[in-house]
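For this view, one protein chain was removed and the others were kept in their places.
Labels for the chains are A and B, by order of writing; each one numbers its residues from 1.
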Amino acid sequence: MESILFYILAVIILTAALFTVTTVKIYRAVLYLLIALLGIAGLYFLMDYDFMGAVQLSVYAGGVMVLFVYAVMLTEKVGEPVRKIALFRRIIAAVTVLLLMGLALYAIWNFDFPTASNNKPTTINRVGEVLLSTGDGGFILPFEVISVLLLSVMVGAIVIAKSKKSKIENHD
Amino acid sequence: MSDYSWVIWIPVLPLASFLLLGLFNRYFRKEPIAAYIGMLSLGIAWVLSLYTAYQYYFVSGIQNGKYIPYLPFRWEWLQFSDHLSIELGTLIDPVSVMMLVVVTTISFMVQIYSRGYMHGDSGFARFYAYLSLFSFSMLSLVLANNLFQIYIFWELVGVSSFLLIGYYFEKPSAIAASKKAFIVTRFADFFFLTGILLIGYFAGTFDIETLNSMQTLKWIGAHPGPVFMGLSAVTWALILIFIGGAGKSAMFPLHIWLPDAMEGPTPVSALIHAATMVVAGVFLVARLFPLYYFTGDGFTLRIVAVVGAFSALFAAVIALTQEDIKRVLAYSTMSQIGYMMMALGVSGYEGHEGMGYMAGMFHLFTHAMFKALLFLAAGIIIHAVHSNYMKDMGGLKKYLPVTHWMFLFAALAISGIPPFAGFYSKDEILHAAFKYNTIIWFTGFFVAGLTAFYMFRLFFRIFYNGERTYEHPPKENSKFMLFPVVFLGILTISAGWIFTPFSLYVSPTREPFSYEVHYFSPLVLGSVLVALTGIGLAYLMYYKPTDYPSRVARAFGKLYFWAKNKFYVDEFYLFVTKKIIFDKIARPFAWFDRHVVDGMMNAIGNTTLWISEKIKFIQSGRMQEYGMYFIYGVVFLVMVYYFFNF
Partner (left out) sequence: MIEGISIQLILTFTTLLFFIGLYGFLTRTNLIGMLISLELMLNSEAVNFVAFNQYLYPGKLQGSIFSLFIIALAAAETALALAIILQVFKMTGSTDVKEVKDLKY
């Protein structure tokens, strides 16, 4: 039952991803990305990691998607196809990617993973304890650092995105 | 009070004066201030030197019938090994005290004289700064207690000489002369340095007292080091050191810089190129005299004697023919230094055997006085006539009476007429040479005659030789210039008999001994006679304008011509450097450097340029291309890692 669900999800995600990278209309790409992200959230739920799925939904499908939508709305003429790269280049890129992918898959299938077999769902409780623990294996420091990082990114994004029109006009 | 700690002030005062005048040159635009700073520092140094001399020679120097050395100041500077180190220190012994007196006296006189001579020159303060620098370096050289310190100040003396010769730096000839002096002496100093290093290696010390101690001499005698061309390493070192000394003292064949050095201001010629710096070579040999005497059976001393005698003769012959009065004096200086070297070369060591050494030092002392006097007098003459050439002079006696008398005294002194200073020292030299070797004695004897002749040729042609009218009547109008001349004139008259016997002060073993001057011995009478003959000949030829000189010149034919052209030594050097060294050696090296060494560098540079020109398209600015390169890199690394199992 779960394996069938996995296959279905995988097919949905990969298809959405393929459309994401191949569609000529950028707004559609964003929407396909949304589907892929939702699918991945489903995957997290499937792997008994509910918290992660929730984060995926709220941060990615909620926050990041909104950013993308706004960026597209601000910069692109919605519905107009973007410039397509030459076929020759696309083939080269595809060959390169397939080459590396082949290598990666070869590595994955030739490696004996020491799989453990007990099944234990990850509870939010545990995640919170580990994140805020100061003891062995605790993540309090990275947690704090990442909060500072997010703050600085917030400030940085505002500063960068703020209009510097006068300067640019002079430049032109 | 016999710790002599005040001695350190003697070099330090001129140094202070140099720093003050040199660094704050622009604030000393007013001449008197600069001059009085220089004079004051040297004056105090002079008084201190005289006091040192009094203390050393008459009060506390002698203990148990022997002068003992004092080391009032001593600071270890560089420690190489347990035994070998370089110190900075002051060594007080008879020779250095005598040199202190000579250097400070002449320096002080020249400082006073320059106040008049350089009057109105735009670089007045600079000139005084250089003079002070020179005095500082020379005094430190004289006081040095080890060879390395001597070498340091030896170079510093060379630098100040370079600066002062090139003082009129807008004159191309002065620049050429200063460069020549510097290069030639530097060339000689290279040998000096090699010699010092050899000594340091084979004798194990740079310290002069240690080097000259009997213990070290015996040790060196027992361990002479490896033998090269029949001479031991230490002997070679001494020869190399002598070459250094010969360069500074203008001995043949390294003398070519001295005549050209006369391009400098005349006070400089008097101070550096007559009285003090050029005798540094003599001083150096005298400093290491026991080492020279005992190493290799005094082989090096024989070289010193021969080189000295030859230089004396060679320079005297050239001096006969020169027209520029300063050049005559320059060759005369070279000749007299040759005398001193010869005296050192023929000297023995103990007791009366050390007569030559004593005489050489005595001659150094008296020569400094009368040669400085001659140059200063020549400076007055040049200042008055505005020319260096004898043909522009004549009949100057009635214009420059004081200078005339002083010049006469100095000329008599250098000719060796009693009772002037030069007589005593010169006759001791000839005496010592006679005991040593007849040929060397005869050379000295003959040179004495030549000296008398060319000095009086100079004298008569300047002050007599008919009447002559000048556009601007020459006058002795500067008291600053007359005072030193008169003072040195008095010394020239009196120094000889006051300080005889000089061996009471300076002797190789530092044990004072006394001797009698035999005024009526055949040797003395002979040398006085030959000097008088020279004077007489000069009187006949030059007292009145006659055609004797040209007839004599024609009679000598080629020899006269060669001597007039300084025996083509300069041309020989030019030939060797330009035609042989530059053309045959330097040019191939330059070619090699330009084409092979530089070529390789250029090839590397050009290849880099070429390659970057070819591959610069890689940096296209397209992110995706960079991504591709990155991926190919990853592919490559993964394959390497995976399939070759690194």
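A few notes on this one:
Definition applied: a residue touches a chain if its C-beta (ideal position, glycine included) is under 8 Å from a C-beta of that chain, and two chains touch if they have at least 3 such contacts.
All figures in this text were calculated on a predicted structure; none of them were measured in a lab.
Against the chain not shown here, subunit B presents residues 619-624, 627-628, 631.
Touch with the hidden chain on the side of subunit A covers residues 1-3, 6, 10, 13-14, 17-18, 20-22, 26, 29-30, 33, 36-37, 40, 43-44, 46-49, 52, 55-56, 59-60, 63-64, 67-68, 70-72, 74-76, 82-85, 89-90, 93-94, 96-98, 100-101, 104-105, 108-109, 113-116, 118-120, 122, 126-127, 130-131, 137, 139, 142, 146, 149-150, 153-154, 156-158, 160-161, 163-165, 168, 171.
Operating definition for what follows: only the chains that are shown with their structure count from here on.
Separating the centre of subunit A from that of subunit B, both taken as means of CA atoms, is a distance of 88 Å.
Those residues of subunit B lying in contact with subunit A across their complex are 624, 628, 631-632, 634-635, 638-639, 642. Against subunit B, the residues of subunit A that register as touching in their complex are 92-93, 96-97, 99-100, 103, 106-107.
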